[in-house]
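The complex is shown incomplete by one protein chain, all other protein chains being positioned as in the whole.
Per-chain numbering from 1; labels A, B and C assigned in written order.
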Amino acid sequence: MKPARIRLGMVGGGEGAFIGGVHRFAARLDAQYELVAGALSSTADKALRSGQALGLAPERCYDSYESMAVAEAAREDGIEAVAIVTPNHLHAPVATAFLKAGIHVICDKPVTTHSADAKALLALARKKNLVFAVTHNYSAYPMVRMARQMVQSGRLGELRVVQAEYPQDWLAEPLEQGGNKQAAWRTDPAQAGGGAIGDIGSHAWHLADYVTGEPLFQVCAELNSFVPGRAIDDNAQVMLRYANGARGMIWASQVAPGHLNDLRLRVYGSKGGLSWSQEHPNQLRFTPLGQPTQILERAGPGFDAAGARLARIPGGHPEGYLEAFASLYAEIAQHLRAARGGGRKAVKADKASHFPTIADGLRGVQFIEAVQRSSRQGGRWIKLPAAAA
Amino acid sequence: MKPARIRLGMVGGGEGAFIGGVHRFAARLDAQYELVAGALSSTADKALRSGQALGLAPERCYDSYESMAVAEAAREDGIEAVAIVTPNHLHAPVATAFLKAGIHVICDKPVTTHSADAKALLALARKKNLVFAVTHNYSAYPMVRMARQMVQSGRLGELRVVQAEYPQDWLAEPLEQGGNKQAAWRTDPAQAGGGAIGDIGSHAWHLADYVTGEPLFQVCAELNSFVPGRAIDDNAQVMLRYANGARGMIWASQVAPGHLNDLRLRVYGSKGGLSWSQEHPNQLRFTPLGQPTQILERAGPGFDAAGARLARIPGGHPEGYLEAFASLYAEIAQHLRAARGGGRKAVKADKASHFPTIADGLRGVQFIEAVQRSSRQGGRWIKLPAAAA
Amino acid sequence: MKPARIRLGMVGGGEGAFIGGVHRFAARLDAQYELVAGALSSTADKALRSGQALGLAPERCYDSYESMAVAEAAREDGIEAVAIVTPNHLHAPVATAFLKAGIHVICDKPVTTHSADAKALLALARKKNLVFAVTHNYSAYPMVRMARQMVQSGRLGELRVVQAEYPQDWLAEPLEQGGNKQAAWRTDPAQAGGGAIGDIGSHAWHLADYVTGEPLFQVCAELNSFVPGRAIDDNAQVMLRYANGARGMIWASQVAPGHLNDLRLRVYGSKGGLSWSQEHPNQLRFTPLGQPTQILERAGPGFDAAGARLARIPGGHPEGYLEAFASLYAEIAQHLRAARGGGRKAVKADKASHFPTIADGLRGVQFIEAVQRSSRQGGRWIKLPAAAA
Partner (left out) sequence: MKPARIRLGMVGGGEGAFIGGVHRFAARLDAQYELVAGALSSTADKALRSGQALGLAPERCYDSYESMAVAEAAREDGIEAVAIVTPNHLHAPVATAFLKAGIHVICDKPVTTHSADAKALLALARKKNLVFAVTHNYSAYPMVRMARQMVQSGRLGELRVVQAEYPQDWLAEPLEQGGNKQAAWRTDPAQAGGGAIGDIGSHAWHLADYVTGEPLFQVCAELNSFVPGRAIDDNAQVMLRYANGARGMIWASQVAPGHLNDLRLRVYGSKGGLSWSQEHPNQLRFTPLGQPTQILERAGPGFDAAGARLARIPGGHPEGYLEAFASLYAEIAQHLRAARGGGRKAVKADKASHFPTIADGLRGVQFIEAVQRSSRQGGRWIKLPAAAA
């Protein structure tokens, strides 16, 4: 028999939002979740209208996340997990409310705008023994999984150089001054926490972190704002020192004409190199030192188990952004189901099933803060905090 | 309020099948359908097990499509449409049964193994006033829509040359002799109707047909079977003459090492050319004669309304095969809903919402048959039947 | 000591010509030739001016190829070889004159406009024991050499499918009606012999012929002229049957917007496939069946001796069209030097040093004629003559 779907709520993501819709596609694709409640907007009208358009019962269309957390916790059929897709500065209070209500959290990134908040969330989630997933979604592309597995299994040898970048061009002009809501909150330091470095630099950081598995030791950075009147960085340059001696660079930009969401990662070791691009995610280029470069295809020859677990369709039929996001949701679902019956240990032991958690989210915020500090101090090398035990 | 989902049934697509799962993803992604019944296998055990794994009620897990058609037609909450994902030779009897029961049909391609059957289905669907969609799915990629729109609006000028191809390599060895079920029925003339030309050549044909909108006049073809012991073509070459004087070529192969599902279309007119590749579907290359080639991106600069209607997420975040398939289902859903209330005329008038129907399916089978005839006759130019009025 | 350079003459290639300049670059690059005489134009003034601009002595600037052949043959320091770069219809009379004068010939392609002339030239060159090279220049790209070697050594297994194409767009409009001299003679049947099929289809044919080494058995073709008022084909489609059972297609077009000189070859066998593109000639894609595609780089890992013999600089530093053309000239030079001392047997035994000869040129003209015949006969399969013994 098919197990019951996970009852999911959502905070944020009402009419006109972007990432809320993505989370809903992701939850739906593999039929593991049912969206049953939401605080999609803090305006009552809009919250109801947005909720009903998604098929929610009127009484479960909340206009306050606080009341939603309380009400849902009280229902027998209340939500088991909440997806938080608000602007960044709200992540912490919303997550806190749901964790306190005993509800698992799936939160967008960066997980908070201050690392102290992320630390508190980490402690709270542990105390309550709840799942806290952070949607660093690029880690769930099959070829990213394969890349990580290749590094882990030593096919690249000892890690030497990491080059990550995430250029965009949508903020090359001052959209935030013309009524674009996405642009407005993402360029507001209070709501966003960081500009290019927070919105997309954090993705580049996580991708490198996830694939290499190597602790980052220090950063030396330069943040700039090119668009006149902009209050936040729209171009970020970072040099990286890894604990093992490897070196790297991250470039994140929102003012680079010709790039849409051009996240790329290149990793080089003593025995080989690999390269991956989000805009063409079904291929991974791999060069064993001294041999020709190979184009590895998702579900093609040489595709490995780490990637295969996430591939839905045959090679040559492209999977994309929504599928990767859905894979993250599917792996979270596996853990949420296990939590139902208290069987989380068994799931945790399945190391192939994993997703970024609040611990990763915390490190991401610490990375952003270290970059900001280095830039403020004129390019000093800043040490990252040791990872939480 | 959100309208009720369309109640969908499925014939074929049990454990181990490929395309059935794709149809289910497609139906689910946009939350327009609910799968409620199935004859997923003709073996009772397997039918029940497959159905329950998908959450079907046991009494709606049928082991015979005939009984399913009768039983579902009799239920108040019976299915409104059936997705047919069996081997090709069963499409006609299954579709006939459901049409007779008053149920709309969504059928995989080629729609039949003989054009006479397709003609009969066309007549029956018209008589019963039912929707009959054929899943030539590549036509629902956003950039394919945009390509079609560009041709229609004259940006390429007068059509001159069409180059379509669909190479694969999965049948380069005799898999059908080793127990691979997919390979077995797809290389069996009785079940498949055609080999490379039927399975993938028909996709290349439809893509060219859809984008150019130009009637095909004659074909001159050569079918071959390279793998020893194979009873059906695994490589197809076709030269095309269009009614307006344009010329073209189609190459479909299942024995071309290095190609997975490498469907490509290039169209050239007196004013410009364009090129699209399924394995990288979010880009469309366009060259206005005498100007540099442009890379048009889904949801990027210059993206048009025809494509935009099908794009779910921002440019640079790749959409893939499942999204395109889901878009086809979503457009079919729009028509099925309209059929509920008798409002189909209004929907038909919305020319931007469309999908391949049994009329296209019939022409596809006629194309396959003309190619087969030309090849048998040693490369004579064979005229295609006039399109059904 | 460095041996004396080969004394070279040229017929055609005066001011405003294209291919003459290419031959001169090619002769110069490896410092094997010295251009010392020319009939660069049939207009005395222009012949003198063009010759002197190239540093020729005035008395060796001829305005007639006949007088040049006679005069040069009479000089002690007369030319050893002549490069013929006139419009196609003059190749035969010019070559005949120089062969009769005992001078080796390097001739552009197609070698003649009628196969009977090519046959006569073959016989004459043999009788006179002279070198007769035909500049099917694409065969001298290092990666093309490597491709040929890979086929010969069995890395692709048994040959199955060949896809060759050469699209351009420069004749998409009637340039020949506007005073463009290149366009004028190339679209004049009397001077050119063939349109797209002769000018570039013959290159695609030779590339396939050279790399596969497989005799072509039959062709089925369709020639068309799309530009109003054009007297010659500007689009050619050809289906190929090889003697061993392989099949193929050639497409050559001068009306395909977006293509400059986009010659491509793909070859598939039972064990692997490869792909090469002239516009990016330093890479060769190779897929061993069941393994990832490899990108082989000129002078990179896995580069073989057949290619290495022609590579001048390290991998990653691109070599191009002129280098390949120069390599052809360098290999011809090796044979010309050997002819000086009567040591041609030793050179012939060095099978790695080779170039297309009049025998290949003859087969090229026969290919063009067979295609033209097939097209005239409405797409009949036409058998090619057996290769000259």
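Observations on the model:
Going forward, a residue touches a chain if its C-beta (ideal position, glycine included) is under 8 Å from a C-beta of that chain, and two chains touch if they have at least 3 such contacts.
Being a predicted model, the structure only gives us computed values, none of them experimental.
From the set A:Arg60, A:Arg160 or A:Arg298, the residue in touch with the chain omitted from the display is A:Arg160, counting the whole complex. Set against the missing chain, the residues B:Gln182, B:Ser270, B:Gln294 or B:Gln334 yield one that touches it, B:Gln294. The residue from A:Gln182, A:Asn224 or A:Ser353 that touches the chain not shown here is A:Asn224. Mapped onto subunit A, contacts with the missing chain fall at residues 160-161, 163, 165, 169, 172-173, 220, 222, 224, 226, 235, 237, 239, 241, 245, 247, 249, 251, 253, 255-259, 266, 268-275, 285-289, 293, 378-381. Although one chain is not shown, part of subunit B still touches it, namely residues 286, 290-297, 300-302. Although one chain is not displayed, its contacts with subunit C can still be listed: residues 1-2, 18, 21-22, 25, 28-29, 31, 52-55, 168, 259-262, 278-282, 297, 300, 312-323.
Heads up, the rule we're going with is that only the chains that are shown with their structure count from here on.
One finds 44 Å separating the Cα centroids of subunit B and subunit C. Per-chain Cα centroids separate subunit A from subunit B by 35 Å.
For subunit B, residues touching at least two other chains, in rising order: 259.
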